[in-house]
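Once you've had a glance at the structure underneath, I'll fire off some questions.
Only one protein chain is missing from this complex, and each of the others stays in its spot.
Labels A, B and C are assigned to the chains in the order they are written; within every chain, residues are numbered from 1.
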Amino acid sequence: MTRTIIPFGPQHPVLPEPIHLMLTLDDEVITEAVPAFGFVHRGLEKLVEIRDFHQMIYVVERICGICSMLHAMCYCQGIEEMMGIETPPRARFLRVIWSELHRMHSHLLWLGLFADSFGFESLFMQFWKIREKILDIDEATTGNRIIVSVNVIGGVRKDLTLEQTRGILSELKSVETELKRLETTILNDYTVQNRTVGKGVLTAKQAYELGLVGPTLRASGVMQDARMLKYAAFDDIAFTPVVETDGDCYARCKVRFREVFQSIDLIRQAIGKLPNGEIAVKVKGRPDGEVTSRVEQPRGEVFYYIRANGTKHLERLRVRTPTFANVPALLTMLPGAGLSDVPVIVLSIDPCISCTER
Amino acid sequence: MFEKILTRARMRSPWMLHFDCGSCNGCDIEVLACLTPVYDVERFGVVNTGNPMHADILLVTGTVNHRNRNVLRNLYDQMPGPKVVVAIGACGLTGGIFRQAWNVVGGVDRVIPVDVYVPGCPAKPEAIIDGVVMGLEKFMEKQHVDIS
Amino acid sequence: MIRHGILIAAALIFGPLVGGLISGMDRILTARVQSRIGPPLLQPFYDVIKLLGKEKVVVNVWQAFCANAYLTAASIAVVLLCLRSDLLLILFIQAVGSVFLVVGAFSSTSPYSQIGAHRELLQMLCYEPLLILVAVGVYLQTGSFRIAAVHALHQPMLLKLPFLFLVLGLVLTIKLRKSPFDLSTSHHAHQELVKGLLTDYSGPLLALTEIAHWCDTALLLGFCSLFWATNPIGALLLVAVTYLMEIWIDNVCARMNWRWMLGYGWGMGMALSLVNLVWLYAR
Partner (left out) sequence: MFTMTSTILRNLLKEPATRRYPASVRPSFEAARGEIRNDIHVCTFCGVCAVKCPSQCITVDRKAADWSYDPSACVQCGVCAEVCTSGSLQQARDYRKPVRKKELVVLKGATTPPKHSDPPVTG
């Protein structure tokens, strides 16, 4: 067979999101991959001109449904820093709990989609079955399965009762046992390893030079995690990033799988140390000045730049999302890979196109 | 007689095509979650085909923008009839919270005819199942229209 | 003559019917092992009736002809099996049908369809030699390629050809498009080629290929049943166990790539067949 050009996307069942990849194939081996973006661009950063800075929380929350909690948290932390608001300790711990729940649901979703990318449908179903438990916790405590809308400037909107924290802990226990059962399959199965080990390898140097973030970077052996900045309540919680050294799809899978357990541990710590008190402080005045804010999302570090001018509308909002940083890795890894490895490699960076394009 | 059997078969075997038309992933994931064990829409014969040529029911999530409107139009045109379009989520209905953003055209119905609107942000899987079932009733009506 | 007529009619009706029912049961069981409820038993029939009633989109005339030819070949193969005809003839007619399916896919311009067709050719390259080897094993055992000779045996063939039965299982996995080998197209959408081979078949044409696929399923399971031809209950049990194993394999394996399939299929299949054939020959 000679040269074939495959249009991968914008509508493709492997990746539900619209990204268009022009894959030039030479006998099922990729020689060139050219991405085309813009199918999800909504231009919401410009909405700051017509939405005030409180309303923008709900807009940035809808940049992406999978990392929504962390977008809002990053935005609120930025505004709080700008306005010099000290959030109550309880609110900071609650933010950690919900953000780690969000990370768990995102990673479980990814593990399922990843299993599906190499055609392991029954494994996909198992991960998504477990994920429903996390979503139930979210819905019971915040009111919505995915877009939790708990962050406000100065704290959080909802509180956890003692009963709810107990409920969370017992649910997490069952999630943990069910995940342990799948550990041998996703990490040790012959067919899974055959499809993931040695695929899309990035060395630590390459990964660092490409400017990758998040699990994709940590799987290449670079220890970097925005949670090490000790935002929210992370200064009171023991935390070491999960790092693997192989830098292939299997290592990325391993990092994310281990991070789910790490999140369970972090939530347990946060619930154990949850202080009493207020959950939000009253906000007075208008933001003025400029600030940057960083938070570790499931996909990596998100970066917000906010500039305000003392009115209720912000002057400029700029979001740099983790997938934006990780896409160059894709273009390095794809040439030379087989067509059947494309979904595995594309998913291994956990692309979130709606974040990237906003 | 054959018409009756055909309508019954159509109602029981809606193969779906899901197009993320610039959604925030919220509704997207809920559509996928419908396929998974807890909701399992395969009970109603729904299969995620991913191929417009095979699909009967088009689930669209998210806002339409100037770039993906052509893709949406193409997908709709490629589906052989009879077909049903279900718009999902506040964004799919009107553009939701983004409808004043500069690159947003608006709801899905600006580009293709929509049969069922499923509100919500994101729409719950139960609501999506309701929407699909409601869309299937359309097959029955369409049949009557065709005969008369 | 009348007996033959009835047999042919029965094969034409019950071949696809049995195949469809098996496919329905397959879907329910697959759903159950994935902790779901799954569709009703008659779901495949609803699907096909619906597809027959869809708007006809013909990419080109050649493809329409190919879909019809595939169905014709597949049903002729089932009829011949019921008439206890020549095993080699059946296998060749079945292969001709598959070739038509591939040619139809090649005739469209969609790259998905093209690559799917290419992979299907590789799959055929993998399983056809193995099928012939199984037929050779049957010949060595019975002294004839005719199925009637198998029915004349006093002892189940499985006892003499256990490894060749495993090889047939391997072929069945490829032919049923089950998981490690669902390369060219699969029953669910999530794969890099969308629907691969079947991408451009749509509406009534897709229904034809689906019915033909049921015939293929019935044919291969009928072939399996020959390994316990002495007793109908034994044959039924053997087929049931074989199919359960297929569902099991489907649900515990990831999809592999074609290199692995050729290596594993040929390596494992040839080795098992040779061991069995040498054993038969030496005895």
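Convention: contacts are C-beta pairs under 8 Å (C-beta built on N, C-alpha and C of every residue); 3 or more make two chains touch, one makes a residue touch a chain.
Since this is a predicted model, take the numbers as computed values, not measurements.
The chain we do not see here touches A, B, C in the full complex. Of the candidate positions A:Q11, A:Q77 or A:T142, contact with the unshown chain belongs to A:T142.
The chain not shown here is touched by just one of A:L21, A:A91, A:M104 or A:L123, and that residue is A:L123. Which of B:T49, B:N68 or B:T94 touches the hidden chain is settled by the complete complex: it is B:T94. Touch with the hidden chain on the side of chain B covers residues 37-40, 43, 86, 90, 93-97, 99-100, 107, 109, 115-121, 123-127, 129-131, 133-134. Taking the whole complex into account, chain A touches the unshown chain at residues 51, 54-59, 62, 120, 122-123, 126, 129, 132, 139-144, 147, 149, 157-158, 181-182, 184-185, 188-191, 282-284. Those residues of chain C that touch the chain absent from the view are 31-37, 248, 251-253.
One rule holds in what follows: only the chains that are shown with their structure count from here on.
The centroid of the Cα atoms in chain B and the matching centroid in chain C are 34 Å apart.
Between chain A and chain B, the centres computed from C-alpha atoms are 27 Å apart.
Within chain B, the positions touching two or more other chains are listed as 36-37, 48-50. In chain C, the positions touching at least two other chains are 34-36, 188-190, 194.
Those residues of chain C that touch chain B in the shared complex are 27, 31, 34-40, 43, 45-47, 49-50, 52-57, 188-190, 194-195, 198-203, 206. Touching chain A in their complex are the following residues of chain C: 30, 33-36, 111-112, 114-115, 118, 179-180, 182-183, 186, 188-192, 194, 251-258, 260. Against chain A, the residues of chain B that register as touching in their complex are 17-33, 36-38, 48-50, 52, 62-63, 65, 67-68, 71, 75, 96-98, 100-104, 121-122, 124.
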